[in-house]
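Missing here: one protein chain of the complex. Every other protein chain is in place.
When the chains are written out, they are named A, B and C in that same order, and each has its own residue count from 1.
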Amino acid sequence: MSLLEVKDLHIWFDLERGGELHAVQGVTFELAAGERFGLVGESGCGKTTTILALMGLLPPSASVSGQVLLDGVNVLARGERSVAPHRWRDVAMVFQGAMNAFNPVKRIGEQIAEPMELHGIAEGREARRQVGELLERVGIPAERAQRFPHEFSGGMRQRAAIAMALACKPKILLADEPTTALDVMVQAQILQLLVALADDFGLALVLVTHDLPIVAQVCDRAAVMYAGEIVESGPTDALFHAPRHPYTRLLFAATPDLYGTEEVASIPGAPPRLDRTITGCPFRPRCDRAFGRCVGERPALKPVAAGQAAACHLNDVPQEVPA
Amino acid sequence: MTGTAPVLADEQDLEAPPPRRGSFVWSVIKGQPQATIGALVLLAFVLVALFAPVIAPYDPREKVGDVFEAPSSEHWLGLDDGGFDMLSLMIYGARVSLIVGFAAALVAMLIGGTVGLLSGYFGGKTDTVLMRMTDYFIVIPDIPLMLVVAAIWGRSLTNIILIIGVIYWTTTARVIRSQVLSVRERVYVQRTRALGAGHWRILSRHVLPQVAPLLVAITVLSVAVAIFAETAIAFLGLGDPTLISWGKLIENAFSRSAISVDAWWAIVPPGLAVVAVVLACTMLGRSLEDALNPRLRVGHLSVRRFRVREVEGKSL
Amino acid sequence: MTTNGAPPLLEVDSLVTRYPVPRGVVGSLARQPQRWVHAVAGVSFRLRRGEMLALVGESGCGKTTTAQSVLRLVDSDAGTIRFDGTDITALGSGDLRGLRRRMQIIYQDPYESLDPRFRVRRTLVEPLEVHGIGSKEERRREAEEALRLTGLAPPELFLDRYPHELSGGQRQRVAIAASLVLHPDLLIADEPVSMLDVSVRAGILGILDDLRRRGLGILMITHDLSTAARYADRIAVMYLGRIVEEGAARDVVANPQHPYTQALLSVVPKRDPRQRQRPEILRGETPNPVDVPRGCRFHPRCPIAIPECRDVDPELLQPSDARAGHLAACIRT
Partner (left out) sequence: MRGIDYVVKRTVFALMTVLVAITLNFVIFRAAPGDATSSLAKCRNCTPEFREALREELGLDKPKLEQYWIYLKDLAHGDLGDSFVTRQPVWQELKQPILNTLPMVGLGYLISIVLGVLVGVVAAWRRGTFLDWGGVSTALFFYSMPQQWLGLMLLILLGGVLPASGVSDPFIDFLDPSWWEVVIDRLEHMILPAATLGLVLYGQYALIVRSSMIEALGEDYIMTARAKGLSSWGIVRKHALRTSLLPIATLVALTFGYIIGGDILVEAVFSYPGIGLATYEAVFDRDYPMLQGAFLLLTLSVILANLVADLLYFKLDPRVTG
């Protein structure tokens, strides 16, 4: 049994002007203990919404269906009530833009200790000791626990945010664009730290990013999201070397590589609007391999190779399999 | 020049409805019940003030009955200490109260808007000087100053309007300044500057239109403040003695002991009228302000939670 | 169109731009020495017509201040800026106006760089109005032409739209179009694609490439070495207000000389999961440009520093095993 199983997750948002936005449309994936999993996609594809749902951190305008099984138990079954006990104990998170993840008027140490005290893991002196240890572990001198967030640099704050996520020794660490606002050198430091911590603590890591190379370097497996659904998932190696969905292939082709020599090409067009019903394949208008069947029938995510799945009709036509 | 193939346009969904940009103020008034009510009430009072001679049943300066006569079918709100018809007094009183309210708010808008715009846009020394000046005005207690100035400089309507306007521009200046500070840093303003556009162009085409809705919101709110100020001045006996205003009516009732003879009708209506107008301004002004503040729209904590939906059938 | 023999379009020599650090009332009273943020501390480079130079570095290295100084949006403290042979370092605001026509900038954030209340048409025509160019009809034609150049065709589809009705890529195209209506000679692109989705980036960079081929000089500011390597003719790497390495793009990427460049290149993640690298991660974070280290400004973080590095502030020179025009500021090369 996997540590985490997401089955057919749908998320809708009520729009102020009426109607709904179908932000996540049937996302399904699994996560094994200690695995490093990447969730890749461009802005608005639903990747952040998906992992916020894993912690039940959706706004009141949202409604969900589907299952999020943590050790076999559906934590979304009764909404807020069933998901709340798992927060930070089993699943912790490093948020996008760590600048604002801390309360500006409270000391860093106090904020890291907060979940420990809340979940009865440690209190007072013991909590302070553990906070010091965690800070040292992420490369911050323990005495800085007394500082306020604004006294930290961006990289330091992100380290502190990671230390905070580890406060209750969770099984799963969700990292939402953890390096987006950071400089390349600091980004490399943070990614290295995440990998090392995942190994040390036996954490399963879910890394959400728009940056393919980061996933390629950090994750064992990944899923590519487009228009609210996973269009392809599998080992990162397979995604790069043998993509089975045109979007995956084109996305890699649009990403310049330092030493690469191939043509870098953008994908024409833009993703479909999610406040309308999508008929057929959502990627069809931008796809270079679309054919008749893509217009009327929406492809489902189907296994295409060992551990690899894709949602593309081309895979049903053997001779049409893209290289 | 070498001809190159045109780069493909993003085929974005271009079927979006054609741009419809009614004024911001109008859209808030239409869209928010609070603002709609506020605007309607305000409009009603303005109409009453405008058509006072047509609506008022009696001449407010004509003695039509006994002192403090109770409300009756002829005099819906009874008579005041001079035997004048309260309803007619109220209707005519709306004129002065609203004139003071709107005119003083206009004065405050002009001073405060200019100070805020210049201070925020030019920054540096201009900002320091103007903001220090604003700070001084803020610490002077308003009513005592009005008292002193009205007592010493005379109590004509113009004077009262000017005094109120000159005292209450500080809020406008500060709010507008902070908004301009952020607009000034917007990239499109920097881009226009890099283009070679002058200050006047940037201020009038880019900055002012951007802060205008906020300016309207604060001005609506200062109408309320100005009406308050007028009742205070009148109550302390420093209003123009020849004019009827709601403040003056409250003062009359108080100083001529309406309370001791239980003539509630002489004292409750003018207060309620002030409450209605002030409430209307506050509701309208606050709705506008709130609509302009995107920080009020997100909430990570709410009484309501996300819902769990039963799945009907398979995925779409 | 050849440019050989003509003076470079842009020639920056030993440029210094610094900002005072506020001392506060107490500091001034106690007569503490005035301290400075040395944003740009002696930068020299040249840019020819039809060339794209990428200024690469981490935040706070002074690349944006360099651009602002070149555009004369901030005043520099020393050095010279020559534009098309004319010294523009000390031009007054009157003379600058004419100059502004010829140098344009596009910004990082396409959501912010267009006035939300202006339709595309007005945004495009405004630069012409500012400089009093053309009749109404001519301005309209210019605007349409600029839209076509940036791939927004047919123009009628876009002229009457508001920015919020456009996608990020379309907005950035409009921003570029708005700078093209004036037919500038120099275009500064400040992180032109970093806020855009990966799938539309290549389109925007393609337009810049196209403009470069049409003879514009383009100064691109970026933190992304992959993009710089791909699109720029030359790369200049900045660290703490200085250019530490400069050369043809492929030389800098293939044969980096300065240890900072080497480290920067090593941390760029590769697309291919099979090429997992051991990045050479530098200790700590970039120091504050107020307290610039003595000697070589990179020595406290340098993996190959020797004691001399503490005293010698290295000049930008051609290392022995580098090709012509490839310079680095390190005494160990």
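Odds and ends about this structure:
Note that in this section a residue touches a chain if its C-beta (ideal position, glycine included) is under 8 Å from a C-beta of that chain, and two chains touch if they have at least 3 such contacts.
Values in this document were obtained by computation on a predicted structure and should not be read as measured data.
When the full complex is examined, the chain removed from view is found to touch A, B, C. Here the missing chain is touched by one residue of B:Val216, B:Ile267 or B:Leu288, and it is B:Ile267.
When the full complex is taken into account, the listed residue touching the unshown chain is B:Gly237, out of B:Gly83, B:Pro209 or B:Gly237. For the options B:Ile99, B:Leu279 or B:Val308, the residue in contact with the chain missing from this view is B:Leu279.
Remark: the residues of chain B touching the chain excluded from display are 132, 135-136, 138-145, 147-149, 151-154, 224, 228, 231-232, 235-238, 247, 250, 253-254, 259, 264, 267-268, 270-271, 274-275, 278-279, 282-283, 286, 290, 293, 295-304. In the full complex, the hidden chain is touched by chain A at residues 55, 57, 84-85, 87-89, 92-93, 95, 97, 100-106, 114-115, 118-119, 148, 150, 164.
In the full complex, the hidden chain is touched by chain C at residues 22, 24-27.
In this section, only the chains that are shown with their structure count from here on.
In terms of which chains touch, the assembly is arranged so that all chains touch all other chains. Counting C-beta pairs in contact across A-C and across A-B shows that the higher total falls to A-C.
Chain A and chain B have Cα centroids lying 47 Å from one another.
Separating the centre of chain A from that of chain C, both taken as means of CA atoms, is a distance of 32 Å. Residue positions 268, 270 of chain A each touch two or more of the other chains. Taken residue by residue, chain B touches two or more other chains at 8, 10, 12, whereas all remaining positions touch fewer. Touching chain A in their complex are the following residues of chain B: 8, 10-13, 299-300, 302-311, 315-316. Against chain B, in their complex, chain A makes its touches with residues 8, 10, 12, 22, 25-26, 56-66, 76-80, 268-270, 272-273, 277-278, 285-286, 298.
Chain C makes touch with chain A in their complex at residues 58-59, 167-169, 197-206, 223, 225-227, 229-230, 253, 263-265, 267-274, 276-277, 279, 281-282, 285-286.
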